[in-house]
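Here the complex is missing a single protein chain, while all its other protein chains stay put.
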Amino acid sequence: MSLWEYANPVKFLRLSERVQPWLWAGAAICLGVGLVWGFFFTPDDFRQGSTVKIIYLHVPSALMAINAWFMMLVASLIWIVRRHHVSALAAKAAAPVGIVMTLIALFTGAIWGQPMWGTWWAWDPRLTSFLILFLFYLGYVALWEAIEDPDTAADLTAILCLVGTVFAVLSRYAVLFWNQGLHQGASLSLDKEENVADVFYFPLLVCIGGFVLLFLALVLYRTGTEIRLRRTRALMARETRSATLRAEEA
Amino acid sequence: MRALFFRDLALALRAGGGFGLGLAFFLIVVVLVPFSVGPQSALLTEIAPGVLWLGALLACLLSLDRLLAVDWEDGALDLLATSPLPLEGIVAVKAAAHWVTTGLPLVLAAPVLGVLLNLAPSGYGVLVLSLALGTPALSMIGAFGAALTVGIKRGGLLLSLLVLPLYVPTLIFGAEAARRAAQGLDPATPLFLLAGITLAVLAAMPFAAGAVLRVNLR
Amino acid sequence: MPDLGKYADAVLSAYAVSILLLVGIVVLTLWRGRQARAEMDAVERRSGRNG
Partner (left out) sequence: MELKVTDLAVGRGGVPVLAGVSFSLTTGQALVLRGPNGSGKTTLLRTVAGLQVPMAGQVHRAEDRIAYAAHADGLKAALTVAENLRFWASVFGQSDIAPALAAFDLEDLVERRAGQLSAGQKRRLGLARLMVTGRDVWVLDEPTVSLDTASVALFADAVRGHLAHGGSALMATHIDLGIEAETLDVSGFRAAAAQMASADEAFL
């Protein structure tokens, strides 16, 4: 029994349908608890006032915006190396979710920045990097949409994802070089002493968990949708072919 | 390989090849800038390096959608694919021809257009140098984009959407170098980084573009 | 409702936009999924009948 067994669409669907209810429920609970906890029951920051509450949306969505791209990268590599269709479709399914995460991170970042920096948009390196990431997502989705043949589309988008990853990282450093920025340091990190205070930390963790679960649920569901669309396509192709064959025999 | 390079040059220079269109576009963009931001010399001086870089980048983008599409439509790409030339080499050579017919004229025209924008005297040399270092990467990245969109009807817009984000690092370092020089600062660091990116792109991108082309020819 | 002070607009709009986007993608996903499932079922039934 190997993990690759789930590369079979039917097996994948069966497993994904079994875990999905748990994922959806977990996501709902975590997001509900985390956001309510964060919004209603945490104090204001002495410096940032109540805007600190935006952290519960901003940090998880930013994390997931990057993780979604990373997941697409891994899925693309699996498709290139092992040619599992489900993997390519999972990458396709994740992209729009990544777009939404990036949008949330951008919007909340801009809204957060407004009272802090006195302007809606600042060309802060992090915000700028997310804007560039957003453009990469758009290109990736547009390329999927533009190509008729699904396997060609999978190949081309997979290569675009690899190349895009390299350039996204390059852009990140380029942007850092270009503008040192207003953004505060990372809110969460393992090696730094200076983390956000515990009061904010625990609800934030719950929210991050919620975003991760929601992402997984969405991607599994969307991958299922893509598999069904692909199956519909294959069945219809077979239908027209056997129809023409029958017509010729008659 | 050499034959392909010279054929592409000849095609670009003959009537209907579109040589000079990029240059004309560059000129028009630069002329339009003062109309949109106002004629104050000080302001123009300040934005000149950035405008010139952006104009050159857009002019470069303009002719990319025909880079491979012409050969795709008339069947030449199929025939080239059955020839002894590797696809990676074909894309690289076509990108090189694109640079010579589009990028190089832009590099040479940039200082003349710099006069129109009142570029600071200290900026000219580094502007030309940064464009000379950066535009080969623009052509090669563009060839990758052209290979991605070659089979798509009206792929021009999609090509821009795919290629422009990939241009970000080159634009940042190139324009930064030109700006620093114009302000009398030391442009060495961004120039080195720009050259590094171009070298890496020239070394690695033909393989990505070749792989993409192979998928599209399938 | 906690007192959000002078930043009430910013915080509330951040939450509103985010939740709207999240609900949007979930609804869109479920709607597309249902559509795809119906389409597939229809084709499957048809091809089941014909052989």
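Order of writing sets the labels: A, B and C. Residues in every chain begin at 1.
Definition applied: a residue touches a chain if its C-beta (ideal position, glycine included) is under 8 Å from a C-beta of that chain, and two chains touch if they have at least 3 such contacts.
What you see is a predicted model, and the numbers here were worked out from it, not measured in a lab.
In terms of the touch definition stated at the top, the absent chain reaches A, B within the entire complex. Residues of chain A that touch the chain left out of view are 8-9, 85, 149-151, 227, 230-231, 233-235, 237-238, 241-242, 245.
Looking at chain B, the residues touching the absent chain are 2-4, 7, 10-11, 14-17, 71, 73-85, 217-218.
The rule we apply is simple: only the chains that are shown with their structure count from here on.
Chain centres computed from CA atoms place B at the largest separation from chain C.
Here A is the chain whose Cα centre lies closest to the centre of all protein Cα atoms. For the pair chain B and chain C, the distance between C-alpha centroids works out to 41 Å. The centroid of the Cα atoms in chain A and the matching centroid in chain B are 32 Å apart.
Centre-to-centre spacing of chain A and chain C amounts to 15 Å, using the average Cα coordinate of each chain. On the chain C side of its complex with chain A, the touching residues are 1-8, 10-11, 13-15, 17-18, 21-22, 24-26, 28-30, 32-33, 36-37, 39-40, 43-44, 46-47, 50-51. Here chain A touches chain B in the complex through residues 132, 135-136, 138-139, 142-143, 146-147, 152, 155-156, 159-160, 162-164, 167, 170-171, 173-175, 177-178, going by the rule given at the top. If you check the complex, the residues on chain A that touch chain C are 35, 39-40, 44, 49-51, 53-54, 57-58, 61, 96-97, 100, 103-104, 107-108, 111-112, 114-115, 214, 218, 221-222, 224-226, 228-229, 231-232, 235-236, 238-239, 242.
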